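Of the protein chains in this complex, all but one are displayed in their positions.
By letter and in written order, the chains are A, B and C; residue numbering begins at 1 in each of them.
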Amino acid sequence: MFNEVTPNPKRPEGTRTQNYNPGAWWQADKMKDECGVFGIYVHPGMDVDITQLTYFGLYALQHRGQESAGMAVTDGQNIKLHKGMGLVPDVFSGNVLNDLTGLASIGHVRYSTTGASEIVNAQPLVFRHRRGMLGLAHNGNITNVNVLREILYSHGAIFQSTTDSEVLVNLIAHHSQHSVESGIKKAMIDIEGAYSLVVLTTSALTSALYAVRDPHGFRPLCLGKIGETWVVASESCALDTVGATFVRDVQPGEIIRLDKDGLTSLQTQAAAKSTFCIFEYIYFARPDSTIDNFHVSTVRREMGRQLAREYQVDADLVIPIPDSGTSAARGYAEELNMPFEEGLMKNRYIGRTFIQPSQQMRDLAIRLKLNPMREVLAGKRVVMVDDSLVRGTTSKRIVKMLRDVGVKEVHLLLSSPPVIGSCYYGIDTSNRKELIAATKSVAEICQAVGADGLHYLSLEGLLSIFGECTGGFCSACFDKKYPVEIPNNAGKFSLE
Amino acid sequence: MFNEVTPNPKRPEGTRTQNYNPGAWWQADKMKDECGVFGIYVHPGMDVDITQLTYFGLYALQHRGQESAGMAVTDGQNIKLHKGMGLVPDVFSGNVLNDLTGLASIGHVRYSTTGASEIVNAQPLVFRHRRGMLGLAHNGNITNVNVLREILYSHGAIFQSTTDSEVLVNLIAHHSQHSVESGIKKAMIDIEGAYSLVVLTTSALTSALYAVRDPHGFRPLCLGKIGETWVVASESCALDTVGATFVRDVQPGEIIRLDKDGLTSLQTQAAAKSTFCIFEYIYFARPDSTIDNFHVSTVRREMGRQLAREYQVDADLVIPIPDSGTSAARGYAEELNMPFEEGLMKNRYIGRTFIQPSQQMRDLAIRLKLNPMREVLAGKRVVMVDDSLVRGTTSKRIVKMLRDVGVKEVHLLLSSPPVIGSCYYGIDTSNRKELIAATKSVAEICQAVGADGLHYLSLEGLLSIFGECTGGFCSACFDKKYPVEIPNNAGKFSLE
Amino acid sequence: MFNEVTPNPKRPEGTRTQNYNPGAWWQADKMKDECGVFGIYVHPGMDVDITQLTYFGLYALQHRGQESAGMAVTDGQNIKLHKGMGLVPDVFSGNVLNDLTGLASIGHVRYSTTGASEIVNAQPLVFRHRRGMLGLAHNGNITNVNVLREILYSHGAIFQSTTDSEVLVNLIAHHSQHSVESGIKKAMIDIEGAYSLVVLTTSALTSALYAVRDPHGFRPLCLGKIGETWVVASESCALDTVGATFVRDVQPGEIIRLDKDGLTSLQTQAAAKSTFCIFEYIYFARPDSTIDNFHVSTVRREMGRQLAREYQVDADLVIPIPDSGTSAARGYAEELNMPFEEGLMKNRYIGRTFIQPSQQMRDLAIRLKLNPMREVLAGKRVVMVDDSLVRGTTSKRIVKMLRDVGVKEVHLLLSSPPVIGSCYYGIDTSNRKELIAATKSVAEICQAVGADGLHYLSLEGLLSIFGECTGGFCSACFDKKYPVEIPNNAGKFSLE
Partner (left out) sequence: MFNEVTPNPKRPEGTRTQNYNPGAWWQADKMKDECGVFGIYVHPGMDVDITQLTYFGLYALQHRGQESAGMAVTDGQNIKLHKGMGLVPDVFSGNVLNDLTGLASIGHVRYSTTGASEIVNAQPLVFRHRRGMLGLAHNGNITNVNVLREILYSHGAIFQSTTDSEVLVNLIAHHSQHSVESGIKKAMIDIEGAYSLVVLTTSALTSALYAVRDPHGFRPLCLGKIGETWVVASESCALDTVGATFVRDVQPGEIIRLDKDGLTSLQTQAAAKSTFCIFEYIYFARPDSTIDNFHVSTVRREMGRQLAREYQVDADLVIPIPDSGTSAARGYAEELNMPFEEGLMKNRYIGRTFIQPSQQMRDLAIRLKLNPMREVLAGKRVVMVDDSLVRGTTSKRIVKMLRDVGVKEVHLLLSSPPVIGSCYYGIDTSNRKELIAATKSVAEICQAVGADGLHYLSLEGLLSIFGECTGGFCSACFDKKYPVEIPNNAGKFSLE
C-alpha cells in the first residue's frame, strides 16, 4: 500500500505508473466520469445475498468511476470494509465477497473528483465515532470544503486523506452528539455544493442506511425495491441489473432512512429550483437509465434530431464517434433520412492499461481504439457526430485518420453546446484554459480539428427537449451560471 | 507457474479458478474464437519499433484469442520470448517490451483449440535445434497429429505440451537436416489440416521470418507493408492498426520468406479447391477486416438482407443481440424498411473475470452483460437477430428477459444456417451432442428458447452473397462435408 | 487492500490466510515481540541517504516486529508515507525507496500489541492537522486508552483504526492549539502506560523529529550520531548497523527534539523509580544490543551462570533450544564446566509462512525447525536450556523428539522465573489462563512437558545480575507488581 499524504500532491507521474492509461488519451476530449453509489438494506427475514447484489450494482455503475471500488457491509454491529484500486471485478476477486455478509451494504465506484488517485482516497470511508460506526460513500463535490475543514481543525480534527468526503464524515461525527440522524441534518445545513450520499450506521441500538441528496439535486440518486427490500443507486440501470423495480428518484434535499422498519423520508429545505446536471443526460449516465422520467438514450437520440433541425449538412452519410456519439448520430440520420454507418470500428478489448507508446507510435495509438473502415468511407462526404468537445485533440486525430482513408469531407457535429465553464459540482472538466471553446470561436475550433465544418447544438435546442415538465437544470458548463457559489480557488486539488 | 502435463487432463475446474469466467456463460451460444498470429521483419536501416508494433498488432487481433498472448523477438542471433496467460495489455505490462528488441518478431494470441488452458501451451514456441533457434506461432488444427506424433516418438522425440503446435515444431526440426526452409517444405507434405503459421528462425548465417498457409487455406493470413518493412497478420484489421498498407492475402499452399533481402514466395502444391472457413465471415473475423476481397462488415449486413429476403416477419422493430448480431440486424431492418433499435444495452465494462454467482443470482447474471430497455421494447413485437445459435441456453435467457419487460412477441432470426457438425480445423465448437441443431428440428429449437418464431438463413442464401468470384468455402459445420479427412477420435483433447 | 474496522474483531482466522504461520506454532512457548522504532534527522549540508539508513535501521530491528513495516519521510513541507504488511525487505522492495527522499525520517516495525493484524493498523500514522502534518511511530501500550478515547469522542473525534497509537495522534492534535511541542507535553500528562515514540512534524515554519520516552522508561530508546546527524532507535544494534556511534539512552520522561539546529532535550517529570522491562534482557532485545550499560548477550550468559549456581544437574551435556536459549546454555555449561553441544540443528530457512500441515503431519512440523542430532544425543543425559516457558506446548514436543533419538534424561532449565502475570506495557503474553505457571506447580509443569527435571531461575538470582547500579525494573510478569495501574478489562483487543 502506498499512502501518500501531502498538502500539495501532484497527479501521479509517469514514473509512478509503468502502464500508460489510455483514458487520458482517448478521453482527452471528454469530461471525466465522477462517482457512483449504491446501497441496500435487507427486509428482515428475506434471503438476499447483499454483497453479490452490491457487486452487481457497482458493476452496472462502473461507467461512473473506474479508478477504485469499495463496499462496506454491516451485520448490525460491525461494519466491514473492502476496497481497492481498479475495476469492480478486479477489486472483488477471489473469495473477498465470502468474507462480507450482513444485513445492509453500501458501495462506491470512484473517479477522483477531489484528491489524488490513491487508495487512501478510495471509498466508502469507515470510521468509529462516539455513537458507533459509520460508513459513507459520496458522489459530488463540496464547494465550501476549505471553510469547513478550518472549523474542524480548530476543534482538533485530523485528516488522513485529501477528499472532501473525509471532511463530510468528520462534520457528521462532529454534529452527532445526540444521533447520527441529527448529525446528518446539521451537516446538511453547513455544507454547500453537490452530494448524493449513502451512509451506513451501526450503534448499540440499531443500524440504518441513509440516502441523502443535496437541496439542488445536482447528481442523480434513485430508489427501487426487490420485494420488500429497498435499494438505492446513482442510476436506474443498477436497479435493473439487481432485479429491482424502480420506485422513484430521491428528491433534492431529501433524507431517506432505511432500517428494519422499512423506509422513512424526511424532506429538508430544498433549493427554490432544482438544478440537475444536464451533462448527465449528454454523456455521463448510461443510455439505459431513466432519470427524472427521461430515458437517457431517447433524450440523446432527440438531441441528434434537434441538431438535425438546427443544421442540415449536405453529405453522403452520418457516422458516430462510438460510443458517445452513437445515439445522437442515429437521431440526426433519422431526422434527415440520411444513411447511417458505423464507419469507425471500436476495438472492444481496449482497456484502461496500456504501455507507454514510443514517440513514433503516438499517432498510431488512436488506431488501437478506432479503425476507420475504408470500404465504407472512401470518397464520401461524412457527418461525424459526437456528444461534446472538450480539448479537441482526439477529434483532430480522428479527422486526420478519416482523411487518410479517403474521406472527402468531414463535418463534425456536437450534440451539446460549447463547453466554456469548469464544473465545481462533481465533474472533472479540464482547467478552463484547456477548454477549447473557452478561448476559440467555432470557426477557429473547426480549423483546429481540421474539419470542413463544425456545429454545436444550441443551449435552447438542448433545453427544448425536456419541455416544461422538469424542475430545472445546472448548465453552468455552457453558460457559467453557477447555482451555488464557487470558491475563488476551487479545483480538483483544492484540498491538498 | 503451473505446468500441467497430463495424458487426459480435464478442463480447468471451478475449484482451480476462483473467478468465474463469464465467457462460458455469455458465450454458451457461441463458437469459441481460435488464435491469431502476427509477424514483422524490419527492412534494414528502417527505424521501426517492432515490439510495439507487434503489441499493437496483437491488440487488434485480441478477438481471436483471450487466453494467452506471447511474442518472440530475434536480434539476428538469439530469440527472446515473453508469453503469459491473459489479455495482451496484461501479459505485456510494465517494462516487458523494453527487454525485447530486435529486427524481427512474431506474436500470437490464443484460445485453446487443442491442449488445455495452461501456460505451457501458450505460444509462440521457441526451441533450439541443430540449425539454430526457431520460434513458431500457429492458427489452425492439425488433423493427423496423432500419426505424426507416433512417428516422432519412434525417433526418440519428447513433448512437453499437449499442443499440435509442438508436434509441428518437432516435425520441422526433424526435417531440417539441410535447412529450416527445406524442413518447412517437407513438413507441409506430412501434415494435414488447417494451419496459418509464422515461423522465426536464426542461425549462424541468417535470420528469416516465414509465413505459411495450408494448401486449403482454411484460416486467413494476409500481407502488408510499412514502407519497405513487411508485415503478416491473421486479419487486415491488424495491418490497419500498425499503419501498414494491405498488399494481398497469403495464398493457400504458399510459403513466404521475409529476410534482409525482402520477400521471396514459394508456391507449394495447393489444394484443387480452396476451402476458406465461412464462419470467419459469420462470426470470428473483426467487422473491419477484409478477407479475400470481401469486407466482413459488409458481408454481415448482406447476410441480414438475404435473411430478410428469405423471411419477412410481421413485427414492430428489429433489435440485434450485441455485438454479434448488429450488422445483420441492420441489414435485415434496411431491407424490409423496419425500425431498428439497440433494445439491449451492453455493459461495456463486462470482462473475462467474474465472481461465481450464488444460486439465487444465476438468472440475474445475464443482466450484467445485457439490459433490455423497457422504454423501447414494452408492448412491442420484436425481431431479434443474432449471427448463429450453438446451444441455445443464452438465447433462452434473453428471450425471457425480453418478456419480463413487456415484449409481446420475440422472433429470433439467425444470419447463418443451423450448426450441425463439429469443426476439426481450428474452431472450438461444442461437442456435437451439445449442438442444439444437431438433434432438434427448427420448431423444437424455437420452443426450447421460448421464442414465438425462429428462422435460419439458408446455406444457399449464405453462399449466394459471395457470388462466383471466390475460390470456395469450408461449410462443414453446416453440411458436414469435410474437405480434409477427420480422425475417428478427433477433438480438442485428442493430444492429451 | 482489506481494511477491517470492527468493534470486536477476532484474530484473522485460518480461513483468511491460506498459509499457516509457524510463528504461532514455534513460538507458542514464547512471549510475542512488540514493536521497534527508528528516526533520523539530517544535519544540514550533510549528504546522507536517510531512506536507506532507515531501511537498514528497521532491518536491524526486525526481531521486534515482523507483521508490518513502514517509513514516513519529510522533505520539510510534506510527509510521504510507505507501509505494508510483511518483513522490511518485502515492504520496501522495488523502487519504493526512490520515491522517498528528504531531510528527516521515522520508521516502524510492528507486532500487534493492540489492534488486529491489518494494514490499517500498520505504522507510522500520518495525518494533517491544524498546524501542519504529523507522523508518529509507537512502541508500547497505553493503559488508559479507553478513557482517553471517550474524551476525544466527546469532542467529535473519529477513528479509523483500532490502535492506541491513533488515540495518541488525536490527543496530540487535540492539545496542539499553540504548537505540536506543547501538544506532546500536554498529551504526556494525560497518557499512562508504556511508550517510546518518534514523532515527525512539518509546518509552514519548520520541521522537527521528536523522540519521547514515558516517565517509567518501560521500553528502550537510545540516541546515536553519524557525524553531526542524530539518530534514534529502539536498540543500539540499529545504531551499529547504520554506522552510528552510540551516545546515550533517552531518559524516562525525556522529550528530545531534533531539528536543523541540532538537539534540544526537555526533561518532563520522570517516575520516582524507572521500571524498565526486564524481559527485554531475557528475550526481546537482540543479543548484540547494549541497554542501560548492560550488554544483552553478556547478561544472558550471566543468567545461565546464575542458574548453574542455583541448580547443578547431574547430566552428560548441555544443549540450548536455539536461538533463545543459546547464551544462557553456554553460561550454564561454563559455570559447571560441562560439555556444551548444539544438539538441536535449526533450519535457517524456516520463515513466517508455511502450508497448513495435514493432521498426520502435525507432529512432524517441529522437525522442520529443529532436528535433534542423534549422533550427539543418543544415550545421553541432557540439560536443555531455554530463556522462558509460556505455555509449554512446544517444549513438550521437543522433549518427545529428544527421547525419540535416544536421549536418556531431559532436564529443562529456564533462565528466568515462572511467568505468572500478563503484561500491559507492550508485550503480548498469552491470556493469563494460558500461562502454564499461573495455574501449575513446577512439578506439574515438569510432568506436563514430559521432562525428567525442570528448574526456573529465581527472581532474586535474576535481579542480582544487575547489582545496585540500575534504576529498577518492571518484573510484573514474574511478581504481578504492576508499576502503572492496569484497567479492569485490559488486553490486546480492548480498543476493538
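Things worth noting here:
Everything below uses one rule, namely that a contact is a pair of C-beta atoms (placed from the backbone, for glycine too) under 8 Å apart; a residue touches a chain by one contact, two chains touch by 3 or more.
Since the model is a prediction, treat every value here as computed from it, not as a measurement.
Here is the thing to keep in mind: the chain we left out touches B, C in the whole complex.
Of C:K185, C:H295, C:R381 or C:H455, it is C:H295 that touches the chain left out of the display. Between the chain not shown and the residues C:Q77, C:S179, C:S203 or C:N371, the one that touches is C:N371. One chain is missing from the display, and on chain B it is touched by residues 1-9, 16, 77-84, 96, 99, 119, 122, 126-130, 133-134, 150, 152-160, 169-170, 173-176.
For chain C, the residues touching the chain absent from view are 18-19, 47-49, 52-53, 55-56, 59-60, 62-63, 66, 87-90, 92-95, 97, 237, 240-243, 286-288, 290, 295, 297-298, 323, 326, 342, 345, 347-351, 353-355, 357-358, 360-361, 364, 367-368, 371, 373, 375-376.
The rule is simple: only the chains that are shown with their structure count from here on.
Think of each touching pair as a link: the shortest run of links from chain B to chain C has 2 of them. Using CA-based centroids throughout, the chain positioned farthest away from chain C is B. For the pair chain A and chain B, the fraction of shared interface numbers is greater than half, so the two copies use mostly the same residues to meet.
Centre-to-centre, using mean CA coordinates, chain B is 60 Å away from chain C. Rounded to a whole number, the gap between the C-alpha centres of chain A and chain B is 36 angstrom. Under the contact definition stated at the top, not a single residue of chain C touches 2 or more other chains.
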